[in-house]
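Below is a structure I'd like to ask you about.
All protein chains but one are shown at their positions in the complex.
Chain IDs A and B follow the sequence of writing; residue 1 opens each chain.
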Amino acid sequence: MIFYGGDYNPEQWDEAVWDEDVRLMQQAGVTMVSVGIFAWAKLEPREGEFDFGWLDRVLDKLHAGGIRLDLATATASPPPWLTKAYPEVLPVTEDGTVLQVGSRQQYCPSSPILRSLTERLVSKIAERYGNHPGLQMWHINNEYGCHVSHCYCAVSADAFRSWLRAKHGSIDALNRAWGTGFWSQGYSDFDEIFPPSAAPTFRNPGQLLDFDRFSSDALLDCFRAEAAILRAAAPNVPITTNFMGAFKGADYWKWAREIDIVSDDSYPDPADPNSPAFAAMSRDLMRSLGNGKPWLLMEQAPSAVNWRERNAPKAPGQMRAWSMQVVARGADGILFFQWRQSVAGAEKFHSGMLPHAGTDSRVWREVEALGAELKTLAPVAGAKVEARTGIVFDWQSWWSLEQDATPAHLSYVQGVFAWYEALWHLGVPVDFVEAGSDLTTYGVVIAPNLFAASTATLAGLDSFVRGGGHLLVGYQSGITDEDARTTQGGLPRRTPADARHPHRGVRTTAEHRPHRPQHTAPTRGDHWCVDG
Amino acid sequence: MIFYGGDYNPEQWDEAVWDEDVRLMQQAGVTMVSVGIFAWAKLEPREGEFDFGWLDRVLDKLHAGGIRLDLATATASPPPWLTKAYPEVLPVTEDGTVLQVGSRQQYCPSSPILRSLTERLVSKIAERYGNHPGLQMWHINNEYGCHVSHCYCAVSADAFRSWLRAKHGSIDALNRAWGTGFWSQGYSDFDEIFPPSAAPTFRNPGQLLDFDRFSSDALLDCFRAEAAILRAAAPNVPITTNFMGAFKGADYWKWAREIDIVSDDSYPDPADPNSPAFAAMSRDLMRSLGNGKPWLLMEQAPSAVNWRERNAPKAPGQMRAWSMQVVARGADGILFFQWRQSVAGAEKFHSGMLPHAGTDSRVWREVEALGAELKTLAPVAGAKVEARTGIVFDWQSWWSLEQDATPAHLSYVQGVFAWYEALWHLGVPVDFVEAGSDLTTYGVVIAPNLFAASTATLAGLDSFVRGGGHLLVGYQSGITDEDARTTQGGLPRRTPADARHPHRGVRTTAEHRPHRPQHTAPTRGDHWCVDG
Partner (left out) sequence: MIFYGGDYNPEQWDEAVWDEDVRLMQQAGVTMVSVGIFAWAKLEPREGEFDFGWLDRVLDKLHAGGIRLDLATATASPPPWLTKAYPEVLPVTEDGTVLQVGSRQQYCPSSPILRSLTERLVSKIAERYGNHPGLQMWHINNEYGCHVSHCYCAVSADAFRSWLRAKHGSIDALNRAWGTGFWSQGYSDFDEIFPPSAAPTFRNPGQLLDFDRFSSDALLDCFRAEAAILRAAAPNVPITTNFMGAFKGADYWKWAREIDIVSDDSYPDPADPNSPAFAAMSRDLMRSLGNGKPWLLMEQAPSAVNWRERNAPKAPGQMRAWSMQVVARGADGILFFQWRQSVAGAEKFHSGMLPHAGTDSRVWREVEALGAELKTLAPVAGAKVEARTGIVFDWQSWWSLEQDATPAHLSYVQGVFAWYEALWHLGVPVDFVEAGSDLTTYGVVIAPNLFAASTATLAGLDSFVRGGGHLLVGYQSGITDEDARTTQGGLPRRTPADARHPHRGVRTTAEHRPHRPQHTAPTRGDHWCVDG
């Protein structure tokens, strides 16, 4: 079965409409909904006072209607009472601005108070619903880091120091890794280190890179704390959290190892002619992150979104076409944000499966039609995509390439996309691969902008070539190691005449072409190739 | 008589020049000046130490010279001693920046300390000058909200909560109005609410809209406090405060009901070919706000201003032409900022009636000529403009349309101007009308971007059409009610075939045309029309 459905936020509505919701879901062919993502304030309206009655009722209605449950842990947005009582939970930006309640995700990922209140809520949900017969999967939090991927508050500063202690072991090792000999930055103690807040000029690249890693890990720790509770309470229920395509704030390779089902939120611009190719890249990235695990499209828009400068609706048939692309690229579910379009709130102008206009509308008719069509595609669920071409996608390089004070301001994702798009037009199936991972199943591997490459990664690429693989290395690759320290003695290269540095790929330094790199056609067993 | 004159700030000058000022005023035909707008620091140089001697002398000189007095309450800019002693008076921006002394208007409108110091000053002025024989009118404060229309400090937060309590009555009602079921924003108590400060992402639209209303009301309360004192002391002296054309920060419909004479500050760009049409709109808005009350042009520039990127002087004759436009659109006075151009300070490069160059200058000669010409126009003072066409101008829709997270980023004023400009070119006189007001005197009513329309407003429009009026409704109208909650079940429409929803206007949703809407020619008794 290919799951079909969307976010269902019944707490926005009077209970009176819930029966209609279930009836219309059935009519549309909905088979699964994500419930409770933003329900914390309704489940715990005052600190320690829990009210699960309404959720019991809505879940039972859904189950009775044959709708499976992707049940959320409701931790995505702390309720107002929480940040009022504990303002130290509020996140702080690079320049010291405290972000206030009134939107969503207003929390510091490293906050122990937030952690403890989160764990209490999740424990109650796990205990109450872990054996619910409708439960298909757990949905932890929501779009981790979407708005607050980095927090610069004092609590985060302490957590960063702990993370650095664990990683570097000694302050001497950190000083060496960060190159603090430059600009008089030598630390005598971890206590002297701060997050890379606003500073007079360019900040230390090693500090920035470690802070990107720490920030991804701080969010991942939030995930882990919730997952541990859910796994203990319901060992057989799979767990997901929704990714956001190529999202800079979280190293999804590391995350994907800890979840059971990869899921993605994807909002290509209906008015952008590049969207089909760019969306395909996102699908293939999700499939690749799972590395054989199932993946779902957790969120897409039935029509327009509400957060662009101008929000084009989807043209007739566009939503269907893009949904089919998702299925073709291996997804086992197509879900939307959200079931019933909001009457109020910040996303009231974001389209819903059931729009403001009701069922007498094109959007609803397309939603119904897709539900019916997906039923006929049940046989493809679980089918695998086979690719012989891999593209290295590397968060370390992304973070490094896009720092300030680099040779040029480039976009990592655009750099990867330039390669992906060419292959997409040729119809070549592509996997994305983690730097340093096993490449033996590939005939061709492309490494665009592999800016930060560890010795192990370079050795792996070398070994791939020695084993007969074709490797294409893009511009601005191998520029630094994993500590943001620059490669010395010339850049990685390997040619027939110069095999002294077997761990180094060929590159050009004279210029970089961020868009549409030219590349030579790979020939089996050939030496490493180069763009341009 | 058509009043003629300008802001007169004698506190910038040695007393030695005051006699020359009066003499040159007489020479230029000046009949009224606005005195004391920024005189607080000079009237109360230290807390509680008042010095009115200099003002006594200058007012007497003016009166002796036959110049009428638009006497200010001097509260527009608190003196440095005040914010030094009470730094909590300083306003705070959305991101927490405290705005410091050194320019003007550095106060939180909700500050009780500011209020009490203001009231003491105004009481003394009212008492001292309320029976001055030269007193023509009171000028309260200056350009309320021009630089600080919204304050996010803790005092403002408390005042906002009180305002919300009074408006919504219960926290449940507020939760319903704002749709806090979305994104886990349910409040359990008013104390949990904050101004919509910087937040991780889009803020609650209902909260934003109420904060716009509260902010306009907070300024209006400042006005009311001063007006009450003045009315008690001098019941027969009319009161004004200078508006700023179509100014977003204050709902002037609400304000205009509380003042006796509408006055406007207007600075169209001399280099912008749209300025004549745009300025005409501002004149008609002022006239309409008064709803029969007299109105004045309180400020215009004799030539260049000093706050644009490039500040063009007015071409020969341009100041006269624009002044005549003002008279033609009903104003009973033409005044300038300011009488004598400053030698120092932030507006020293803003032109004055008496420029740096002195009387041997084109600006001075044009000022003299206009004074003479206006004398000949005395008979038109008080004449009324009659219009059979009304355009709805609605601050609720302005605030709502220009929020983030809407279908598209549009300019409310440009949307209104597109309609106005077409009529202006056709020579059709236009009134602006308040949403929900009596429309019976109009043949045609236009509602551009009436984004937020209450049921009562829609009923009024329907009734207007039922009574034989022609109604043209622009794109992005009727999208929400007055609580920013979206219209359900399809948008407002009314056609011969579909009269089931009598309170709804026709509109298109496929696209919007912010510039130059096409509109069908209205036919008497016809059904509601639509642009595009």
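The definition used in the following text is that a contact is a pair of C-beta atoms (placed from the backbone, for glycine too) under 8 Å apart; a residue touches a chain by one contact, two chains touch by 3 or more.
Predicted, not measured: the structure shown is a model, and the values here were computed from it.
Asks: Given the contact definition stated above, which residue among A:D19, A:D51, A:E192 or A:D272 touches the chain not shown here?
Replies: A:E192
Asks: Sort through B:P112, B:G169, B:G345 or B:G382 and give me the one touching the missing partner chain.
Replies: B:G345
Asks: Return the single residue from B:A28, B:L71 or B:V101 that touches the missing chain.
Replies: Reading the full complex, the residue touching the unseen chain is B:V101.
Asks: Quick one: which of A:G29, A:P45, A:G179 or A:P276 touches the chain that's been left out?
Replies: For the chain that is not drawn, the touching residue is A:G179.
Asks: Under the stated touch rule, tell me which residues of subunit B contact the chain that is not displayed.
Replies: 9, 11-13, 38-42, 45-46, 74, 76-81, 84, 91, 93, 96-106, 146-148, 304, 306-307, 309-311, 342-349, 356-358, 360
Asks: To test your reading of the contact rule: which positions on subunit A touch the chain that is missing from view?
Replies: Missing-chain contacts on subunit A: residues 95-96, 177-189, 191-207, 404-409, 483-491.
Heads up, the rule we're going with is that only the chains that are shown with their structure count from here on.
Asks: Please compute the C-alpha centroid of subunit A, do the same for subunit B, then give the distance between them in whole Å.
Replies: One centre to the other, that is 47 Å.
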